[in-house]
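One protein chain is absent from this view; the other protein chains keep their places.
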Amino acid sequence: MHKPDPLDEIRLGFFAECEDLLERLLDALADPCLMDPTHDAIHQAFRAVHTIKGGAASLGFDVLMAEAHGFENRLDQIRTGLAMPDARELSALLAAADKLSAEVTAAAENQPARKDSAPVTPALLTNSAPGVWTVRFKPSAALYATGNEPLHILNALTACDGATVHCDLTALPGLEVIDPEAGYLVWTVRLPADLPEATLREAFDFVDDLCDLSIARRGPGATPARNTAAVAPGATTMRVELPRVDRLMNLVGELVISQSILASTLADAGHDRRSPPVLAFEAQALLVRELQDAVMAIRTQPIKPLFLRMARVLREAAAKLGKSARLVCEGDTTEVDRAIIEQLAEPLTHMIRNAVDHGLEPPARRRANGKSETGDIQLVAANRAGRFIIELADDGAGIDRPRVREIATARGLVAPDQILSDMETDALLFQPGFSTARELTAHSGRGVGMDVVRSTLGRIGGRISIASTPGAGTRFTLSLPLTLAILDGLLVSVAGQILVIPLASALETGLVGDAGLRHDLSGRTLARMQDRHVPFVDAGQILRLGAPARVDRPDGIAVLIADEEDRRIALVVDDILEQTQVVIKDLISHCGPVPGIAAATILGDGRVALILDPGALVGIACGPGRMADPTPARPRKTG
Amino acid sequence: MTVRILAVDDSRTIRDLLAHALLGAGYQVTLAEDGQDALDRLTEAAPDAIISDINMPRMDGFGLIQAIRQNESYRATPILVLTTESAPELKARARAAGATGWIVKPFEADKLVRALQMIAG
Partner (left out) sequence: MQEADTATRLDDTATVPNPTQDHLCFVSGGQDFCLPVDCVYELRAWTRPTPLPLARPSLIGVINLRGTVLPVIDLARELGLPEVSTPATRPVIMVIGVGSRRSGFLLDSVRDIQPVPLSRIEPPPGTDPSFLAGIALVDGTVLRILDPGRLMPTPALDIP
């Protein structure tokens, strides 16, 4: 039986560490004071690359190590003040960081990196002089006593070309009085200045307190090397494998379900609300609630690393397509469940490439239109109405509606004489198989269309809308749940079935009889809730649960729900049962999307209850808004 | 001439990893499972350098170093200790006990070999 390679676990740990280090590197490179060695940014960048190099070397990832080594040298020159970087330097550093990241990925996937890109091993900056390291090393008696041997240290140190060693024997006493284990000798070693200081210091790792040691660099414009103490940056954190966090999350979810079973049992047993079992139960419920919040906090992460990754996607796309673009981010500290962040990566990547490819005009055309040559792509994250909202906007040419129309007609998606509003034209982009330009599809991502983006989002309960102004730009708005795990819900009964309405979307409840019903000109029933007239919709009817409409029954209950654009309806249900937390169980990946239903949960009695999607319900009741329904719009025939 | 190493650790996995790394680098290796076992094998191993864990039953790393340093033939033999943290106190203690250098666990084969090169050639 083949024994597992013990290095595999070390390798896995290394790649996880590389993720962190690359993030720190990008953070540092984004610092405005990067080029100033008195600030920490350049040192942080250096340390990150240095650590990656060390790990790569130990584990035999030679290509990665070479890449990191070259990059490290460049950073080292800047941080020791040996070279003054010019305006192009930052883009060169960013390109090197991107290349390094690609090499890490390649090493992780065990494949050679793309051969088409030339390795970014930077030549020495042109204004750096050769210079020389001077190392002065005087061992003490203690150094010999601990079994150290200067010969080995000097061998390690001088293994590179251009090294010279000189030994000062002047302190050596005569043979009759000499103590062979005392330190009399002083060595002076000269080495080429392009070696990083860290390499030199490494040779003295075990003996730096057992000898007199000085390391200095001489050369024009050089500053004497500081004693770089390795300061580990940042807070105390701990690395935890994701499956463990998921397991914790599942267990907490089961605990919540088990709690509701207990609640039903207590209720059925008829205990008084102030009896010991009920009080004890409520005390426990508070604890479970806190536990759940704490575990959710572990799973939520700021969206920043994803945004940093998107910045890189943007740079690559712009470079490849000869466009000039920059990413402006807002709200990158917004936190959301990691599971959602993971699902966002692919759709956002595709959309950013699209924005650069189709949204932004070439620099010459932008100049001709009085715009700045560099296009702005805005990426904003925010929490709104209990949802996680991401906006991606470009200041490009906007959607070319006539061309979209043309392609849709050619593909048979609309009839030639069909009349479409601007909004409906824009929505055509979400049709399956729709791509505006086959020639450019190869870059935008293997012919992947916006329909795949929408269905990917739909699978996790997300929605997307599009708004565009010709000549000014296009904006996409994504709306996602805050978490895929737990929800505060309102349990209601409709036609004998229990449904869950997300509490964040339930604005108000009231008796049908109090709702001031009116009828509008088309015969729709309206209700007055929160000072607005909203359509009155019977839940049983809209979900086809088989019960007759109870819109006019005064004892029905109306729940005012809204979607992200604040379009509202009053949803009529038979009864409101309780307000409780429910564990979200995935439905869509098993059954496919079901209109109006976001997910499912398991009640205390073991039955499955459906969790409604208020936004989708509003859409079904009022017609498609700007938030396109996950169900594809069937082309409507005119006449 | 091949450099001979005596590697001491009570964990079978660590011993395996050490052997794997050292043999791969061309060293000759003798393994021992704690301080006492190491002393028993000292003559047979005739090491040019010793690598030892600190926490071991029967006799731990510090005890071993002390015993080695009292042995006339091996007084100046380089000794590397394996530590699980790089805490300064631990290094100081290892140094005070007479260790030549240290390697942090989990160790990387290349680092181990480089460290050995710096103390044993």
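Letters A and B name the chains as they come in the text, with residue numbers starting at 1 for each one.
Keep in mind that, in the parts below, contacts are C-beta pairs under 8 Å (C-beta built on N, C-alpha and C of every residue); 3 or more make two chains touch, one makes a residue touch a chain.
Because the structure is a prediction, the values reported are computed rather than measured.
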item: In the full complex, displayed partners of the excluded chain; value: A
item: Among A:Thr188, A:Ser455 or A:Ser493, the residue in touch with the chain that has been omitted; value: A:Ser455
item: Contact residue for the chain not shown (choose from A:Arg247, A:Lys320, A:Arg384 or A:Arg607); value: A:Arg607
item: Residue of A:Ala96, A:Ala203, A:Ile501 or A:Leu543 in touch with the missing chain, whole complex considered; value: A:Leu543
item: Residue, one of A:Gly359, A:Pro593 or A:Gly619, that touches the chain absent here; value: A:Pro593
item: Contact footprint on subunit A, counting only the chain that is left out; value: 254, 257, 432, 455, 459, 497, 543-546, 585-597, 600, 602, 606-610, 630-632
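By our rule, only the chains that are shown with their structure count from here on.
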item: Approximate Å spacing (C-alpha centroids) for the pair subunit A, subunit B; value: 44
item: Footprint of subunit B on subunit A - complex, ascending; value: 6, 10, 54-55, 57-59, 144-149, 151-153, 155-156, 202-203, 205-206, 209
item: Of subunit B, residues touching subunit A in the complex; value: 13, 16-17, 20, 76-79, 95, 98-102, 106, 108-111, 114-115, 117-121
